[in-house]
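Yeah, one chain of the complex is gone here, protein chain that is, but the others are all in their spots.
Coming up: chain A.
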């Protein structure tokens, strides 16, 4: 048998090991959860394209008017219903108003109301659901039965009623759409909360003496954020759509403050004259925004799934 010389491995219990010894790759230490989520998001090509579309629309609607000055305010009888051409890239409408300029202005309203009410609905829904789920018992029962009752009112009926009684300003539309679209997120957040509140890390926090607000805001809500963000992106799409529907049936903002839905409604009354440039631009815009939001939502769902982040 060979003579055995034992070397000192130098790895006693009390010497803190280096990261390599622990099998942790050093390059990864600085990467935050956000960075890793972003990587997963970027792997989804469709979502990246959708995000590009969204950015394109935001830039076009909010910064486009600084570069492109189309007539959007007064009637020009000598320029009515012109097809797309060099002076009017998207043509003009029945009043001689430039379609591209109008698309930008209407887009501002659609996007503002859509995003504002989508986010507002998410905040309400998330908090309501988390509180109902966390408190539980009869409080939960009352809160959730209230939601059931509200959900039994047909959405379009509620929208029409509220829009026609409260007046037709931007703020009212934001509030009305938000107040009719937070229920689904509430149910999802409550479900998440019910599973999270029995987890050991919540027990650990309670054991250390942590109070309910800390548990809800530091532990439960951050762990439902995936659901919330996905739902927000879908909720924005729904809000854009809801506003379009209201405008289409003539209950939107007053002209000339049309949104895309209003433009589309206006264009569709000239359908038999074949003025396609009055219908397609707002119609396609609505569809693109809704589809983009849905794709982004899907990719965010993956990005927030911690288990998918590594490997």
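Quick notes on this one:
As a convention for this text, a residue touches a chain if its C-beta (ideal position, glycine included) is under 8 Å from a C-beta of that chain, and two chains touch if they have at least 3 such contacts; residues count from 1.
Methods note: contacts and distances are computed from a predicted model.
Choosing from "Sigma-70 family RNA polymerase sigma factor", "ABC transporter ATP-binding protein", "Carbon-monoxide dehydrogenase small subunit" or "Stage 0 sporulation protein KC", the protein name stored in UniProt for the chain missing from the display reads "ABC transporter ATP-binding protein".
Residue A:223 is the one among A:117, A:223, A:244 or A:285 that touches the chain not shown. Contact with the chain not shown here comes from a single listed residue; of A:49, A:139, A:153 or A:203, that residue is A:203.
Residues 1-2, 4-9, 11-19, 21-24, 26, 28-30, 33, 199-201, 203-211, 214, 218-219, 222-223, 225, 306-307, 310-311 of chain A touch the missing chain (whole complex, contact as defined above).
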